[in-house]
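In what follows, a single structure is set out as C-alpha cells and then discussed.
What you see is the complex with one protein chain gone and the rest in place.
Think of it as A and B in the order they're written, each chain with its own count starting at 1.
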Amino acid sequence: MSRLTQAGAVLPSRIVLWLFALLTVVPFGLLILTSFKSQADLMKGAFVLPPYPHFENYVNAWVDGHFSTYFTNSVLVVVPVVAISTVIGILTGFAFAFLSFPFKKGAFVILTIGMMVPSEAFIIPLYYEMLNLRLINTYWALILPQVAMSIPFATIFMASTMRQIPAELLEAAVIDGATRQHVLWGIIVPLLRPAASSLALFLFIWTWNEFLIPLILVNDDALRTLPIGMLFFQGKYTVNTPVLTAGAVIVILPIVVVYLAFQRKFIEGLTAGAAK
Amino acid sequence: MHHTILQRLRLKAVAGFAAGGLAAALSLGTPAIAQTLVTWDDYTDVGQNAVIEQLNKNFVAAHPGVTLNRTARTFDDLSLTLKLTVSAGDGPEVTKVNQGAGDQGTMAQQGLLLPIDDYIAQYGWDKRQSEGILARTRWSDKGQFGEGPAYGISGLGEIVGLYYNQKVLADAGIAAAPASFEELVQDVETLKGKGVTPFVIGTAKQHFALHLIAGIEQAHIDASNRQTLDDLVYGRGGSFKTDAGLAAATIVQKWATEGGFIDGYQGISGDDAVQLFVAGGGAFLVSGTWQFGAMQNNPDIHFMPVPPPAGVTKPLSVGGVDLSWSITSNAKDKATQDLGAQYIDYMVSPEAATIWAEAGFFPSTPLSDPSVVKSTVLSEGLAMWKTLGENNALGHYPDWASPTLLKTYDDNTPLLLAGSITPQAFVDAVDADYQAYLATKK
Partner (left out) sequence: MTTADSQTRPRTATAPKRARAGRQGNRVSVLDRPGPSNLLYILPGFLIYGAFVFLPILAAIGISLTDWNGISSPVFVGLDNFAKLFADDLFYKALGNNAQFILYYCVFPLLIGIVLAAILSSVGTRQRLALRTLFFLPYIMPTAVLGIIFQWLYNPAFGPFNQILKAVGLGKLALPWLGDFHFVLPAVGAVATWYFFGFCMVIFLTGIQRIDPSLHDAAKVDGARPWQSFASITAPLLLPEIRVVLLLTVIASIKSFDLIFTMTRGGPSNATLVPNIYMYQLGFQLNRFGYAAAVALIGAILVFAVNFVIHQTMQRLDKVSQ
C-alpha cells in the first residue's frame, strides 16, 4: 500500500474516533459548565461561558440539597457492602472452585437466578421481611440486601479467577502440610489481589449507583443515599438548573475519581472476569 | 504479605463504619413516646419548605418537651410509600394524605387513618372551614365517599384558574382579560395572529393537561347544576360522557394541534412552563394556586377563574384543598393522638394561615388580618375563594373519582393533545375507567 492510501485509510478512522470521544465528553462538559452558571446565564445559551463562576451552586446543593448527608450515607453503605461481599465472594468462590458439596449444581443455579431477577420483582417481600426484622429505616436495610445481591457475581468472579491458579502450587502447599485456611488466605488471596480489587471496584460502583433499594427500604431523609438524594433534589430544584447540575456533579465526582485512580486495574479485571 | 494502603484504610474504615452503622441502627427505630411526633408532609417546594420549617419551630417552642421528626416527600413519592409503610405499622403518626379513593379512601377503609370528628368539634375546625370542604375527607363505613366520619383537614386551599400576563396581552392589543369563554377562544386566535404564544404549558411532568381540561370542563358547569359532578366524584354514579367534558376535550385538542400551545410543550415539564411564563413567555397559563410562590415574582401576572361560557353565571372552579393532615394508625395511644391533633390544630390555625399568606401561599383557613397579603395573585385568589364559598362553586379534581383515574388521564391526555385520539374517544376512556371502578364497588 502506498503511503497515501495508508494515510487515507487512517484518516476516516481517526475522525470516527475523535467524534465519539467528543460525544462522550460533551455531556460531562456541559454539565460542569452549567453548574457554574447563574440562572440568568443559562438563558444566554448552552455554550456561553459565565462571566464568573458561581461556586455557590455547589454550596447550595451541598447544604440545601442535604448532599453532605447523602454522601456520608452512601459511604456508610458502600464500604461495608463491598468489604463483606468481597470476603464472602472469596469464601464461596473457593468452595465452588475447589470443593465438592451436595447440590453444587443446584446451588449454582440458585445463585444465577438471583443475578437475573430484577430487584423490582422481590422488593415488596423484602420490604415486609425487613419490617419484621425491625431493620426498616436502618443502615442494615441498605447493606444486607445489597450484600446478598452482590454475592452471585462475587462468587462466580472469584471462583473463575481461582481456577486459573496453577494446581501444582496448591498441591505443593497441601503436601507441605498447609491447612486449607492457610492455602486460601496465605496463597490464593494474594494471587487474587488484582481480581479482588477489580471485584471491589465493580461492587463499589454498582452499590454506589443503586436506586431502588434505598428508595423503598428507607423513608428517613437522614438515611438516603446520593442517587435518591439526587432524585428528590430534582423534585425540589427542577427549575434551578445550575444548582441541579452542581448536585449531579457532586454525585458523579467520587465515582469518577475512584475510577480514574484505579481504571487500569478495573478494566483489566473486568475483561478478564467477563471472559469467563 | 502486605496490604496496600487502600486495603489497610478500607479495613480500618470498615471497622469504624460498621461500629457507626451499628450504633445508628440501634438508635433508630425507637418506639414513639408522647414527646416525639413523626410527621410526613409534601412541602418539598423551596418556599413551602421554609414555611413548614417555621411552623414546626413555632409549634415546638409552644410545646416544650416535644420533638418533631419530619420527613418531606414529593407528592408522587408520598402516594407511593405512605400506604405501604403505614399498613406495615411503620412511618408517620401525622401525615399529609391525598384525598380521593386511591389514597385516603383506601387507607380509611383499612383502618389506617383515625376519624377526627371529635377533634373537629373540640377545636372548632368546622368554624374555620365549610362543610363542603370537610366533606372531601369523609368516608363512610360502606366506602361511600363524601359522607361518614372525616379523616383529615387541610391547611392550604387550592383553586385551579387562569393566570394571565397583563403586559403580554396589552402588547398584543388585548386590553382586558377575557370575561367569557368565547372571549378567551377569540383571544387565543388573536394572539396566534400576532405571533404571541397563547398558552404556556408543559406536559412532560406534573398534570397541567388534566387541570386545563378539567378547568374548562367545570367552568361550563353552573353551581346550581353541580349535583352531577358531586355524584361522579363521590362515587355515587353517573357518567363522564358529558357535553362539558366533550367541549373541553375538543377545544384543548384544537389549541394543542393548531398552535395555541407553546412550541415543544410535550417535552417540557409543568414546572418549566411556569418558569417560562413568569419570564414573560406567553399570555395564559392554567394551573393552581400552588404556583403563587413563583408567580408573585412577576407583577404583570394576574389570576382569575377560567371564564365561563355564556349562560353559566356561577361557574365551578376545579379545586379544593391541598392534601389533608391526617392521624394514622401509628398513633396508638390517646396521648400521641392528642398531640397529633394539637399539631394539626396549629397547622390550620389563623396564625399559621398568616404565615402562609405572608410567604405568598393560599391558606384554607380565613385570615384574621387580610392586610398581610402582599402579592397580587394571592389577594385575587383569596377573593375568588370567598366567592366560590358563597356560591358553593368549588369544584373537584376529577381524578379523585377512581383510584386509577389519574393514570388514565396521564395516559390519554398526550394522545388527545397530539391529535391521535378523538375527543370522544378521550371522554370514553375516562368514563370506562370510572365505570370499571363503580363495578368493583358493588
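What we mean here is this: contacts are C-beta pairs under 8 Å (C-beta built on N, C-alpha and C of every residue); 3 or more make two chains touch, one makes a residue touch a chain.
If you're wondering where the values come from, they're calculated on a predicted model, not measured in any experiment.
Asks: So which of A:Leu42, A:Val75, A:Val189 or A:Ala222 would be touching the chain we can't see?
Replies: A:Leu42
Asks: Hey, which of B:Leu276, B:Met295 or B:Leu323 is the one touching the hidden chain?
Replies: Considering the complete complex, B:Leu276 is the one touching the chain left out.
Asks: Touching residues of chain B against the unshown chain: what are they?
Replies: Against the left-out chain, chain B lists 79-80, 83-84, 87, 102, 106-107, 110, 112, 202-205, 263-268, 272, 276, 403-404, 407, 410-415, 418, 420.
Asks: Would you write out the residues of chain A that touch the absent chain, in ascending order?
Replies: 9, 13-14, 16-17, 20-21, 23-25, 27-28, 30-31, 34, 42, 45-47, 88-89, 91-92, 94-101, 104-105, 107-108, 110-111, 113-114, 116-118, 120-126, 129, 144-145, 147-149, 151-152, 155, 159-160, 163-164, 166-168, 170-171, 174, 180, 183, 205, 208-209, 211-212, 226-227, 230-231, 234, 241, 244-245, 248, 251-252, 255-256, 259-260, 263-264, 267-268, 270-272, 274-276
Methods note: only the chains that are shown with their structure count from here on.
Asks: Which residues of chain B touch chain A in their complex?
Replies: Interface residues on the chain B side: 1, 4, 6, 10-11, 13-14, 17-18, 20-21, 24-25, 28-29, 44-46, 49, 71-72, 74, 77, 81, 84-85, 88-91, 205, 269, 271-272, 274-275, 279, 294.
Asks: Show which residues of chain A lie in contact with chain B when the two form their complex.
Replies: 43, 64, 75-76, 79-80, 82-83, 124, 127-128, 131, 134-140, 143, 186, 190, 193, 197, 216, 219-221, 223, 232, 235-239
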